[in-house]
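Scroll down for the structure; my scribbles are underneath it.
One protein chain omitted, others in place.
And then chain A:
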Amino acid sequence: MVSALARKALRDLGRLRSQAIAIALVVASGVATLVMSQSTWRSLELTRARFYADYAFADMWAAVKRAPETLAARLAAIDGVQAVETRLVAPATLRVPGFADPVRAVVQSLPVAGAPVLDRLYLRRGRLPAPNARDEAVLSDAFADAHRYRPGDRIQAIVHGRSQWFRVVGVASSPEYVYQIRPGSAFPDFKRFAILWTSRRGLEAALDMDGAFNTVALRLRPGVPAAAVAQRVDALLARYGGIGAYARDEQLSHRYLESELRQLAVMALLFPAIFLGVSAFLLNVVLTRLVGAQRGQVAVLKAVGYTDVDVARHYLGIVALIAAGGALLGVAGGAWLGHWMAGVYRDFFRFPFLDYRVGADVVASGLGVSLGATFAGTLQAVFGAMRLPPAEAMRPPAPERYRALLAERLGLQRWFAPTTRMILRQLERHPFKALLTVVGLALGCSIMMVGRFQNDAIDYLTQVEFYVGQHYDIAVDFTEPTARAALFELGALPGVTAVEPYRAVGVRLRHRARSYRTAIEGLPANGRLRTPMDVALRPVALPPDGLLLDAYLARMLGVRVGDVVDVDVLEGRRRTLLLRVAGTVDEYLGARAYMRLDTLDRALGDGALVSGAWLGAEPARQGAVMDALERRPRVAGMGERMASLRSFLDTMAESILVFTLVTLLLGGLINFGVVYNTARIALSERSRELATMRVLGFTEREVGAVLLGELGLLVLAAVPLGFAAGALLCWGMATAMQSDLMRIPVHFTSGTYAIAALATLAAAALSAAAVYRRVARLDLLAVLKAQE
C-alpha cells in the first residue's frame, strides 16, 4: 500500500517531469563519466597486474655493450635476485613490400632452450621459433595486424647492415611491450615499429656475439630494494660497457602505461565532480522552488501531525528518485562508453586480454556519490521545509523588496526601458541565484573546452615539436658512436642537402638526493635542423659551457640556472662530470639535456664522435637517400620526421573525434539542464507578472523576451567565464597529467572557443525555445483572479 505522502511525491515528480528529466540527464552524465573512467581504469589496472604476473614481467633490466654469458651466474648470485635471463637485443630495419617508409624494429633473442622465463610471450597465433631455427621469428602483434602478417609469411630484416629473411612462425605480445613504442619516439606507430623475437643462436651469428649478451632481465625477490641490486648489477657490468640497470619505473612501456593510467584516474575524479556539482545545484534550485510553492501544503502536513522528519523524507524522496533514475541511466551509459574506451585502449596497449567489467563497487560508488551529491545540494531547501512553522507556512511568503539599480542610482535610468529594468532588477534581487546559474553554464561551457583541448594540445604540440623545433627530413641513428668522418659520407649521398651531427649519451643526472636517467644530446653550435626552444618558441642558443636542461627536468631535479649537477655518464669511459646548468629549454616531449657537441666531446674525453645525424634532403630523392642509408651497416635506423606523426594522428583521430563529440554532448546537457530549469522556475515564479503583461497587450515575443532576456544575459556572462574555467580545468588536467614523458601544452585555437561558445548558446537556445512555447500557454484568465 502506497502511503498518501508517497503518492504526493510521485505526483509532484510527475508534474516536474521535464525538469526532473533534464536534471536526471545531468546526473546521468556525471555517473556515466564516473563509471566509464573508473571501470576502464580498474580494468586496465587489473589486466596489467594479471598480464605482468602471468607473463613474468621482469623487475629490472640492464643493457651492456658485450658481456660474456658466464657473467649470468654471477648476476644471479647477487643477493635479492631470483632469476636472470640474458638476451641479445639489436636495432633493425624491416622491409615491407608495398610500404615505402622505413620500418624500425627491435630484434630480441629468445632463450637457447625453451620459452623465456622472464617477459614471456603471449602467442596470439602460431608458435615460438624452434631452438635452432635461425630464420624463424615471432612478430609483435600490433605491427603484424597493421600489415596483415600471419604465421607462414616471410619478412626481410636488415640487422647489423646485413639483409636477412625470417619466416614468421608466430604473432605475440609481451609484458615488456604493452606499449609498443620505438625507444626515443613520442608516439606509438604500429605501422613503422616492430619487435622481432628470434633464436639466440641466429642473432649471435648476425651480431658477432657468440657466447655473449648485451641485455639482461632480472627478477627480484619480493621486497628487495631495487636500488641496492642495481648498484651491484652496475658494478658487475661496468667493465663490459654497461649503461646502468633500471627498474620498472624507468622501463619505457611501463612508464607510458603508468602515465596513461594516471590520466584516467584524473579524469575519473574531475568530470564526475563537475557533473554532480551541477546536478546538486539544479536540484537545489528546483527543490527550493517546490518547497516555496508548497508552503501551504507543508503547513497542512504538519498541522495534521506529520513530523519535520516526515516532511524532510518526503522531499528527499523526490530528490532520490531523480538522482537514482539519473544514476541508473548513467551506469548503463557509462558501461557502454567504458566498453568503447576499453576498445580504444585495447588498440593502443597490446594486452592479450582486456576484461572489461563494471564492478559492483563501481556501480555502488556511482549510485552513492550521485545520491550524496544531490542530497547535499538540496539540504538547504529540505531544512527550509522542516523549519517552516505550520502557522507561518499558511501565510504567503513576504513580498520581495526591489530597489533601484546601482546604474539608476548613478543616473543612468534613461537608458533602460521598463522591461529591461525588470530583467536587471530581477538579477540584482537574486544575485546568488544568478551567480549559480552563470557558474553552472560556465561549467558546461568549460567541459566543451576540455573536449577540444586534447585535439588542440596535440596540434600545438606537433606544431612546436615537429615544425618549429625540427627542420630535418631524415634522422639517422648509428649503431654506436662513430667518428665524425661518417658525416662526409652522408653528405655525399645524392639528394642530401644538409647534414648536422648529434651525439646522444646516456647519463644519470644527480642533484642532492634526486636523480634522473636521461640522455644528453650534443648539437652543433649553430645547428639549424634541430633547435631547442624556450617557452615563447624562441630558439635557445647552446652555451659554450654547461648544460641546457629541459625546464621540467630542472624542476624534477630541483636545480636552477647556475647550479651544478653531477652527471654519471653511463657509456664509454663512464666519467662522472660536474656540469653547470647554463639555461633551460621548454619541450613538451621527454626530459632531456642539451650541450654543444664540441663541449660534450671534450667532457667525455673519447674523441669527436657522433651518434647519428639529421639530414636535409630533396623531397623527390628522399626515398633514394633512405635506400642508400639502409645498406650501411653502421646505420641502425632512420626515420622520416613526419611519417610517425601522421600515423599517430590517424590512430588518434577517431577516438579524439568521439571524445570531442561526447564532451560536447555532456557539456550541452549541462547547459540545457541549467537553462531549462532556470527558465521553467522563472516562468512559474513570474507567470502572474508575465500573464499581466500579456493582458496589457504585450505580445508573446515581448513577454518571452522579459523571461528569457535575463537568462540570455546570464548565458552571455557565462561564456567568457566558461572560457576561463575551461582553461583552468585544462591547465589542471595538464598539470595533473604531466610527466617526464610528456607535458601537455594548454593552448586553445579560436575554433575551440567558437565551438564552446556556440554550443553553449545553442543548448541555451534549445532549452529557451522549449520554455518559450509555454509562454504562449500562459493562462491569462486564471492568473488575474487569484491572489499570489
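Heads up, the rule we're going with is that contacts are C-beta pairs under 8 Å (C-beta built on N, C-alpha and C of every residue); 3 or more make two chains touch, one makes a residue touch a chain; residues count from 1.
Throughout what follows, contacts and distances are computed from a predicted model.
Taken from the listed names "ABC transporter", "Alpha-D-ribose 1-methylphosphonate 5-phosphate C-P lyase", "Gas vesicle protein GvpL/GvpF" or "Aspartyl/glutamyl-tRNA(Asn/Gln) amidotransferase subunit C", the protein name that UniProt assigns to the chain not shown is "ABC transporter".
For the chain missing from the display, the contacting residue among A:Leu196, A:Met422 or A:Leu547 is A:Met422, taking the whole complex into account. Of the candidate positions A:Ser365, A:Thr692 or A:Gln738, contact with the hidden chain is made by A:Thr692. Only one of A:Phe353, A:Tyr402 or A:Tyr467 touches the absent chain when the whole complex is considered: A:Tyr402.
When the whole complex is considered, the residue among A:Ala73, A:Ala360 or A:Leu781 that touches the unshown chain is A:Leu781. Chain A residues in contact with the hidden partner, per the touch definition given at the top, are 399-404, 417-419, 421-422, 425-426, 429, 688-689, 692-700, 702, 780-781, 784-788.
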